[in-house]
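Of the protein chains in this complex, all but one are displayed in their positions.
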Amino acid sequence: MIKVKFFAALRERLDCNETGVENFQGTAHELLDILKSRSTQWRATLEAQQVLCAVNQQLVPLSAEVNEGDEVALFPPVTGG
Amino acid sequence: MIKVKFFAALRERLDCNETGVENFQGTAHELLDILKSRSTQWRATLEAQQVLCAVNQQLVPLSAEVNEGDEVALFPPVTGG
Amino acid sequence: MTIRIRVQNDDFDMAAEYERLRRNDSYGAVVTFTGLVREVQGDHLQAMHLEHYPGMTENVLMTIVKQADARWNLGDVTVIHRVGSLTLNEQIVLVAVSSAHRVDAFEAAQFIMDFLKTKAPFWKKEATTRGEHWVEAKDSDDKAGQRWSVNK
Partner (left out) sequence: MTIRIRVQNDDFDMAAEYERLRRNDSYGAVVTFTGLVREVQGDHLQAMHLEHYPGMTENVLMTIVKQADARWNLGDVTVIHRVGSLTLNEQIVLVAVSSAHRVDAFEAAQFIMDFLKTKAPFWKKEATTRGEHWVEAKDSDDKAGQRWSVNK
């Protein structure tokens, strides 16, 4: 299983801190497509703004491979400091 | 009279805090020439290193005019901070 | 070299952090940057909430500091970033860098802030008299990060 975490505006709009995707093999982009297909609301939210991706707590491009057991995080551009 | 102040290494090597030059009209460069002509030791000291000049507490190039009553200061490159 | 990274709810004592860095005879320069909660133009800020990604945040900050250390000749570096609820004028972030030379300390502190702003997983939400909203990322911060990719 792939654990997927959401942060900030994305977490609030999806009303979801964390979800799981079973039997997944592919890129972060493909994982995002699976999440978008869950509902029209998820699709709208995930397409409405720029989404950044971290795999195992490292920022990666959406072309990065995701493997069984990885921790994936999806979030908006960061705004700390 | 022109009042001439010396600072730092220049003050120490000339062994002089302040001197006066009477009846002077000309540039800072010409004033420096008069001071150099005072002794071989003054010439050697004033030629041995880069000399910066301030007239009435403003940094100026040696081509600047010096007028009666001005306060002139001669000193080495600054090293504060 | 001592690197201190802290992500915390509590406020920090800027004076104590400065004193820690200045007590080394070899480093003649200390640069600090402090970020504070400031008023929202044309509105009134009531609170700011800072969310982060625990675990990843500390790793990203450590990576940024190590990149700075590889690029400049540094003494010690402290990075403290607060999370949770803050109010107007509270301290958000401290970056403090010591070095033998001032240019290294200045550039490294700027580099760390530029990358913290574009790579570290923190998100700000502002509550004003007109409601709550997530702060938008700024193009100027992306540009500030990009300038370090060209050798100067």
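Should a chain be cited, it is by its letter among A, B and C, assigned in written order, with residues numbered from 1 in that chain.
Throughout what follows, a residue touches a chain if its C-beta (ideal position, glycine included) is under 8 Å from a C-beta of that chain, and two chains touch if they have at least 3 such contacts.
The shown structure was predicted, so the numbers you read here are calculated from the model rather than taken from an experiment.
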Interface partners of the hidden chain - shown chains only, full complex considered: B, C
Options C:F12, C:Y27, C:Y53 or C:W72, residue touching the unrepresented chain: C:Y27
Contact footprint on chain B, counting only the chain that is left out: 5, 7-9, 12, 54, 57-59, 73, 75-81
Residue ranges of chain C at the interface with the undisplayed chain: 14-15, 18, 22-39, 88-89, 91, 100, 102-103, 105-106, 109-110, 113, 140, 144
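Keep this in mind: only the chains that are shown with their structure count from here on.
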Reference chain C; chain at largest CA-centroid distance: B
Separation of mean Cα positions, chain B and chain A [Å, integer]: 71
Length of the line joining the C-alpha centres of chain A and chain C, rounded to whole Å: 26
Residues of chain B whose C-beta touches two or more other chains: none
